[in-house]
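Removed from the display is one protein chain of the complex; every other protein chain stays in position.
All chains are identified by letter, namely A, B and C, in their written order; residue positions are counted from 1 within each chain.
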Amino acid sequence: MVRDRLGVAVVGAGYWGPNLVRNFATAPDWSLRAVCDLDLARARALAHRWPDVHATHDLDEVLRRDDVDAVAVATPARTHGDLVARVLAAGKHVLVEKPLADSLEAGRTMVTDAEARGLVLMTDHTYCYTPAVLRIRDLLAEGALGDVLYVDAVRINLGLVQPDVDVIWDLAPHDLAILDFVLPGGLRPTAVSVFAADPLGAGKACIGYLAMSLPGGASAHVHVNWLSPTKIRRMVIGGTRRTLVWDDLNPAQRLSVHDRGVDLAQQDADAGDRRRAGVSYRLGDTWAPALAEHEPLALVVAELAAAIREGRAPRTDGHDGLRVLSVLEQARAGLRAGGGSVPAVQPDVPARQLVANRVRA
Amino acid sequence: MVRDRLGVAVVGAGYWGPNLVRNFATAPDWSLRAVCDLDLARARALAHRWPDVHATHDLDEVLRRDDVDAVAVATPARTHGDLVARVLAAGKHVLVEKPLADSLEAGRTMVTDAEARGLVLMTDHTYCYTPAVLRIRDLLAEGALGDVLYVDAVRINLGLVQPDVDVIWDLAPHDLAILDFVLPGGLRPTAVSVFAADPLGAGKACIGYLAMSLPGGASAHVHVNWLSPTKIRRMVIGGTRRTLVWDDLNPAQRLSVHDRGVDLAQQDADAGDRRRAGVSYRLGDTWAPALAEHEPLALVVAELAAAIREGRAPRTDGHDGLRVLSVLEQARAGLRAGGGSVPAVQPDVPARQLVANRVRA
Amino acid sequence: MVRDRLGVAVVGAGYWGPNLVRNFATAPDWSLRAVCDLDLARARALAHRWPDVHATHDLDEVLRRDDVDAVAVATPARTHGDLVARVLAAGKHVLVEKPLADSLEAGRTMVTDAEARGLVLMTDHTYCYTPAVLRIRDLLAEGALGDVLYVDAVRINLGLVQPDVDVIWDLAPHDLAILDFVLPGGLRPTAVSVFAADPLGAGKACIGYLAMSLPGGASAHVHVNWLSPTKIRRMVIGGTRRTLVWDDLNPAQRLSVHDRGVDLAQQDADAGDRRRAGVSYRLGDTWAPALAEHEPLALVVAELAAAIREGRAPRTDGHDGLRVLSVLEQARAGLRAGGGSVPAVQPDVPARQLVANRVRA
Partner (left out) sequence: MVRDRLGVAVVGAGYWGPNLVRNFATAPDWSLRAVCDLDLARARALAHRWPDVHATHDLDEVLRRDDVDAVAVATPARTHGDLVARVLAAGKHVLVEKPLADSLEAGRTMVTDAEARGLVLMTDHTYCYTPAVLRIRDLLAEGALGDVLYVDAVRINLGLVQPDVDVIWDLAPHDLAILDFVLPGGLRPTAVSVFAADPLGAGKACIGYLAMSLPGGASAHVHVNWLSPTKIRRMVIGGTRRTLVWDDLNPAQRLSVHDRGVDLAQQDADAGDRRRAGVSYRLGDTWAPALAEHEPLALVVAELAAAIREGRAPRTDGHDGLRVLSVLEQARAGLRAGGGSVPAVQPDVPARQLVANRVRA
């Protein structure tokens, strides 16, 4: 028997937890049962507005509850491995904040574990549920841009210097998850190059540049920076037919599709010095699709519920998380090796999971 | 005896030549004598507006003229070596369009040759004479930004795919020359990383990313792209005190100086998970200095005249050109090696030249 | 005896009510007692999150409560007169959403009534409590702009066509209240001109232009529009020394102060045709002050509490509301007269009120 509402607990009352709490508390699919944080006062402050929500610092207490079907983990990445293992062992589905784990190995263990137990493991790649990214995915899928030639992503602002991760592990997962979501075939780089800098002596990179060779001659570049006085969140996807610009901080025109670009015909071997043989330029119109407004996290929690009820993998599952972790790991390896390009090893990610319906009566 | 006006000829009537012609023709220091191009019709079309200017396709004819003191070379980079050698051999001073040459070796030969002959060799790093760059140089020199932590430059647009050079050799010289001009101590990277892509199969890179480690933990990154549907010319220079943003396509506010940034105090080893021990954030005012308007090329030709008359090196001399070429060469080497970081070899650039006054009576 | 917290009820659960509820519910000065709306379901939906807050459709029930010290009125403007009369008759202080009333006469009655009873009447001119407007007021007060020469305000977007008011009464109160707040001496136009249009045939103006002559030769212009596909909220205040631009939709630089302008020296009667005798142009720097972030409505409710406790007029009191109404009335009269300029009649507004402390034990 499927209950009207699934029960959920949120672990971690820090930066992201309140957003999860608010969305689970107001979602038609969910009953928020508990908020858990090692700092009980923080858990209480967060649960306080919701009279029926229990605040605790004891995860085991949460995991023993029969009315909790799923747990959302919003703690630092290095704690994800242990927490998810405990949640899965208790037979609960799990939603994990990005990045899925602090290492590819830890992520892979989670995925294997969830599959063995037939439980849903969803990665909270929130950006994949924004109107902009959903539209980008559609545009790419329907061929509006043609084949992807290059991607250039910039995500910079005056950001918090994180205690446990560098800027690449903090910010790049957003762009990598988006790329994995929108690129036909997902994110499967053939090589990863990285350059990073710690000019403040913070003990970790505060500026990072990540370059990826993609199959078929395409490439993707991600620039992340905690030290920028100005804030930019911009992704350009250049295709053979059109080029898309996503400027997430321009609400009046977040997406624009430019019919502008360079076309290459066959080369003319005898072309003179100044002739641009075989090259032509398109200078066409720009089109900015209207986007509906919705809160992406509301779609995340709805998708989690649907995946549980339908016994299927969510749109952003553990394998998606692994592909992101794989690039992050290779960037880390590249940095340890003194920067430069590292041939990418594809994570051994099986086909998309189909979990049995395990929602209890 | 110094003449009232120096005589000059312009070689190359292509993209840049007309700008040189217009500036030499209207400069108080100069008499434009001739325009030379292998394509005589093109030379004539350019010279036509200036009744006293001779059009020719014969450089030797120009070099034989006694009333020509200097020659400006605005031809493709691969021809610079031979042309400059002939100009110097004729005892003329020379202004060379960027990049100085198509290889470090060719550039070094020019510099050595000019020094041996006591002639002025000036690199036309035009951007270094813009009001914005002159002001950036002053701001850095007077310490308004503190020590440089990082530089991030973006120079992208739908650009002409050049027949003879890739996008790095076409566009990056601008940013490298600017960095060499404004950074106290010039541009002397300790390592150079490069990533480039040719997604169109044009036979040369159309997208390039160049990362440089600078002495003292700083870094600089340059992004150049011929395929972008939108045009961006933006440089950010982050310093320990303030951060400068130069947005060259925003005439209403080209330069802004932001008193915003991250400060690092000593680390507190016992700091809890979410405390940002030792890190504080400045969120101060922004200041946009007014810039006078002037045409930078007018300053270039005035500086060339002054250097010749005063027997001194110009503000952007051959050695500056060599430092730029040195980075370009290392990028080329990095690309040949499959991308990645290459330890930078400093060009063997002697101290700033002081040429004798050779202006003839 | 003053209670730790004052009690408040919010009347009107429509567009603005939820913001008042949220701020009163979380303010340290206040205990939110009740939410009242003729539509009980709407009152309940709003009160639901706050377990101790009573939902009702009966204002008398609210007014009978001893633990309610003040009432916030967020209903359509045409209902303000009756509601405020009932609130004041019950001995409660009152906060009224802008515009204070739907006519100057109705507003004047409120003010007289509140003064007679020694009760605080505060107009919710929320914008006057934003960081930007508080800073503008300071800049004008300290003379940073010099004397005001002109004001140009634009507030346009694709807005809701209101059922009861036209675009001038809907949007212009924001700008008029801001002008009243920041101009030394408040908003006291000597003439009001108006132009309005109803191109859709909506039965009310959807586009409005309001021009005011200010004392000393200055002027102010307000453009409001419900039909604009793009959103602009921009105010320029030109002064004899500097000019301020407030672009409320540019979070990266909401305020900028421009040292640019025209200076007029004594005229030279014999000046030739093209000489600009006596006119000089300043082209100085721009400065963008950093603004702290805070929610303005939190300051509004704090100011209401402080005014009640200290027995004084709030920063935006009934007289401020009257000055705004006075301009709106004159615009209405101008429109009825077929548009054009109407000599402004100053509202008979007494000196700032000082109410006795009437907070009950």
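Here is the rule we use: a contact is a pair of C-beta atoms (placed from the backbone, for glycine too) under 8 Å apart; a residue touches a chain by one contact, two chains touch by 3 or more.
Since this is a predicted model, take the numbers as computed values, not measurements.
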*Of C:35, C:139 or C:245, which one is in contact with the hidden chain?*
C:245
*Pick from C:28, C:217 or C:251: which residue touches the chain that isn't shown?*
C:217
*Could you tell me which of C:227, C:290 or C:306 touches the chain that is not displayed?*
C:227
*asked:* I need the residue numbers on subunit A that touch the omitted chain, in ascending order.
replied: 253, 256, 259-260, 283-290
_Residues of subunit C in contact with the chain not shown_ = 14, 76, 149-150, 152, 158, 160-161, 163-164, 191, 193, 195, 197-203, 206-207, 209, 211, 213, 217-219, 221, 223, 225-230, 236, 238, 243, 245, 258, 260-262, 264, 267, 271, 273-277, 279, 281, 283, 286, 338-341
*asked:* Applying the definition given at the start, please give the residues of subunit B touching the unseen chain.
replied: 49, 51, 230-231, 252
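Everything below uses one rule, namely that only the chains that are shown with their structure count from here on.
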*By CA centroid distance, what chain is farthest from subunit B?*
C
*Centre-to-centre distance between subunit B and subunit A (centres being mean Cα positions), rounded to whole Å*: 40
*asked:* Based only on mean CA positions, could you tell me how far subunit A sits from subunit C in angstrom?
replied: 43
*Report the inter-chain centroid distance for subunit B and subunit C in whole angstrom, where each centroid is the mean of the CA atoms.*
54
*Sites on subunit C at which at least two other chains make contact*: none
